[in-house]
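Worksheet for the structure shown next.
With one protein chain withheld, the remaining protein chains of the complex are depicted in position.
The block that comes next holds chain A.
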Amino acid sequence: MAASSPRNPPPLRGAENQDPLSEMADEDSDEGEDIFVGNSNPVAESFQPDTANGEEPADLFSEEETSTAVNSSITTFKSNGVHSDNENDLFAEVSVELSMENPSTTAKTSGAEFTPSLTLSATQPRSMEQLEEEKDEDSFDMDVAVTNPEKIGDGMNAYMAYKVSTRTTLPMFRNRTFSVWRRFSDFLGLYEKLSVKHSLNGCIIPPPPEKSVVGMTKVKVGKEDSSSADFVERRRAALERYLQRVVCHPSLLQDPDVREFLERDELPRAVGTHTLSGAGFLKMINRASDAVSKMTIKISYSDAWFDNKLQEVESEDLQLRKLHAVVDSLVNHRKELCGNTAVFAKSMAMLGNSEDNTALSRALSQLAEVEDKMETLHQEQAASDFFILAELLADYIRLLGAVRGCFEQRMKTWQSWQEAQSTLQKKREVEAKLLWANKPDKLQQAKEEISEWEGKVTQYERDFDRISVTVRKEFLRFEKEKSKDFKSQIVKYLESLLQSQQRLVMFWEAFLPEAKAIA
């Protein structure tokens, strides 16, 4: 019942690829939404000769890409995301940056550490929309699938292992196609690592599917019923969508943890994942957001934007929850219809059997068969309702939680900045007092503290600016992804709906002559 579609080999970079995208995997199509992936290739190619010194090409490129990412993001989104309409050749800018960044830049480990010491080049900021467009033109480079759930072990120590397969043209990976086996806690572990690293920067990190003690226990115990199978399938599909969202995210894709997750044969057991199940994390976020929203917020132009968006997010959360509840009830009713149809089919079969008149008996038996076929259709439709619509809504409810988390982070950063400013102010007051009281030794200390805090204020202000930029960018990307996601899922839903309907038409057409043949 998985909503997975046939995988197409990723086309060559630069090729138009509308069709493969729409037939792509369940969730997000890995459209070239990230400038970094797009950039990396020319970078890689142009830097080929430079890696002759024995460094591992993949690593080098990833470091370069990181720096590139850092640069572009800083230069492009300078003042709190204020848009400008200047156009620039993306690649030209990149090569300019890179020439500044010669290979002497030491390899950095972190995927997204923004080093404030980089000089900001004076390139003009470009509009978000234009960058988005350029991203769209980039080819699809990455395809991830989660398949073949297998039960490993027995009893309460058993677990499900999932095959994670990747197909990619990105040079940062060792091979073009490869697969590894992962278990659920590995996915949770990946999420934990990513949040620790990236959530402070305002990245929207896709949340993983929730833990379910009940569901897993059934599987462990070995219950071979349809509810266990459903549960495993649901989880498999959810894990797949989760991974697809992760690799679709430009910054996260660069993270070595992600790469390791996809590539490495044996992964160390993730520990402490019980603290960070999706629901738990969300609860944390929700509590924090309640607290912070009670704070008074400095009103400025960009803050209005953030306030607005946060409100949008909250109302959307409510709406999606409502939709999810409604779709859930739809799924249940459809399942009920399945049951009723099956029972009705049996009773008609019995009626047909008891019937003397041959033609009538035959027609009634055919009727029973038509109803049986309709039951199958209803089953498939219920699965479609669920796996396409309900899970989509559930995913986005979780994602909105992550979005709220980002806004939260920004508020916290702002708070640090404000607090630092007020501390600085206090220190200055102390200095003034000391000047007046004429105590030179304490004055020296005071001046040192002031200088320290001035540095902090500058740092926090920069942090705040940076996170504001990131959050804004992430949010816009999220909105775009959301529309695309919904649209592609609904198209899929409609296609299945249409197909069901057409088969139904065929059933009726086949039955009509039977009915007419009754004498």
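Here, a residue touches a chain if its C-beta (ideal position, glycine included) is under 8 Å from a C-beta of that chain, and two chains touch if they have at least 3 such contacts; residues count from 1.
Just so we're on the same page, contacts and distances are computed from a predicted model.
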Among "AP complex subunit beta", "pantothenate kinase", "Sorting nexin-6" or "Trifunctional enzyme subunit alpha, mitochondrial", UniProt-listed name of the chain not shown: "Sorting nexin-6"
Candidates A:Leu200, A:Leu267, A:Ile450 or A:Ala515 - the one touching the absent chain: A:Ala515
Residue touching the undisplayed chain, where the options are A:Gln319, A:Ser422, A:Gln444 or A:Thr458: A:Gln319
Touch with the omitted chain, as defined above, among A:Ala363, A:Ile397 or A:Met411: A:Ala363
Where the missing chain touches chain A, by residue: 312, 316, 319-320, 322-323, 326-327, 329-330, 333-334, 336-337, 340-341, 343-344, 347-348, 350-351, 354-357, 360, 363, 367, 476, 479-480, 482-483, 486-487, 490-491, 494-495, 497-498, 501-502, 504-505, 508-509, 511-512, 515-516, 518-519
